[in-house]
Each structure stands twice: as C-alpha cells, then as structure tokens.
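Input: a single structure, listed below in structure tokens.
Only one protein chain is missing; all other protein chains are in place.
What follows is chain A.
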Amino acid sequence: MMNAATAAGGASEPAPAEDGNSLIDLSTILDKSACYARNENAGFPWGNLFIGDSRLGMRSDADEQLIIHLSFQEFVRVKSIKFNEYNNGADPELNPVKVHIHINRNNLGFEDIEDVDPAQTITLTAADLKESSNPIELYFVKFQRVKSLTFYIDENEGGDITAIGGLRIMGKTVATTNMKDFKKQG
C-alpha cells in the first residue's frame, strides 16, 4: 500500500524525494487569518515580508522590539529560515540582531514573551541578512511538529525601530493524508 503510493507519486513527479516532499517555501501554506504581529507599523505590515521585494518590508512602530506570529495550515517541519535586510541594506541600523523563536505558542504578547523559553535564539549578523547569503539552519529536531512560529525580535543594531526586508522559511510538511494520492478504484 505504502509502496504503491510512493510509486504512484514518483511516476507523476519528475523529481521524487523520499516521503514525497522536498524542501518547500513554507510561506505558501500560511494560515493568514491566524497570523499577527505586535508593534508593527500599520504602513509596513507583516504581509510585506513575503512579497519578495526588500523595499516593501516590515517595520516596528513604537520601539525596536517586534513580535511576528506565523501560523501554518498544517503541521510542518522547519529546516531553515532566512531574514533579508530592509531596502537592500540602505539603513544597517535597523537590522534585527537577536531573534527568539518560539514554537506552537499562541497569543504571545510583549507582557509574557520574556517569561517563556524560546526553542532557539539566533543572532543575526549583517552578512546573514544579505540577499545572497545562506539561510540559517535551525535545530531541526526541535522543529519537527510546528503549527505556528513566533519570532520575537528583541534587539537590533541600535536604530529606533527595526526593519526587515523579507523572510523565507524553508521546510517540509509533515506527511499527512494527501487527497491527491487517492486513486479511483475499479
């Protein structure tokens, strides 16, 4: 049964991967209605992160801290993430530096986000934020069953606000029933 399914998948797809899924950009399966950001500038909302133009980025509003909560439509495994600098690095002071990543935490706000331990904390350098540089690998074992990610940008390079040009989250979906694999019987 299992073999038949993979065989069928391999026959239809030109580049088969094990389990039938390779690394994909997870922004395509965001559950947009459940995502939110705190301290975002209304003119530069979180949705801009996934447009792909670093001039259309996201900015914080009152101070440099920023919370971005991203919820997925299904459980995913997250392999790596990539932050891009705002406006091709025109203002390096606005770059984020310290980012805490929380998994499957809903309703985190600035009041309580310091009280919970993040799954991982990453420190971004100016080189990491370049468009051409490699994404940052996460502890893959910790990100095996992710329904939502919360990024808490704690510190930046010293500017009054933080600005991010783009965000890419690479990973795979956890194998769930894919209705496309069902073939008509008889």
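For the reader, a short list of remarks on this structure follows.
In this section, a residue touches a chain if its C-beta (ideal position, glycine included) is under 8 Å from a C-beta of that chain, and two chains touch if they have at least 3 such contacts; residues count from 1.
The rule is short, and it goes like this: contacts and distances are computed from a predicted model.
This complex has a chain not shown, and the name its UniProt record holds, of "VWFA domain-containing protein", "Vacuolar protein sorting-associated protein 33B-like isoform X1", "Actin-related protein 2/3 complex subunit 5" or "NADH dehydrogenase [ubiquinone] 1 beta subcomplex subunit 10-B", is "VWFA domain-containing protein". The chain not shown here is touched by just one of A:23, A:62 or A:90, and that residue is A:62.
Taking the complete complex into account, residues 33-40, 42-43, 61-63, 65, 107, 109-111, 160 of chain A touch the chain not shown.
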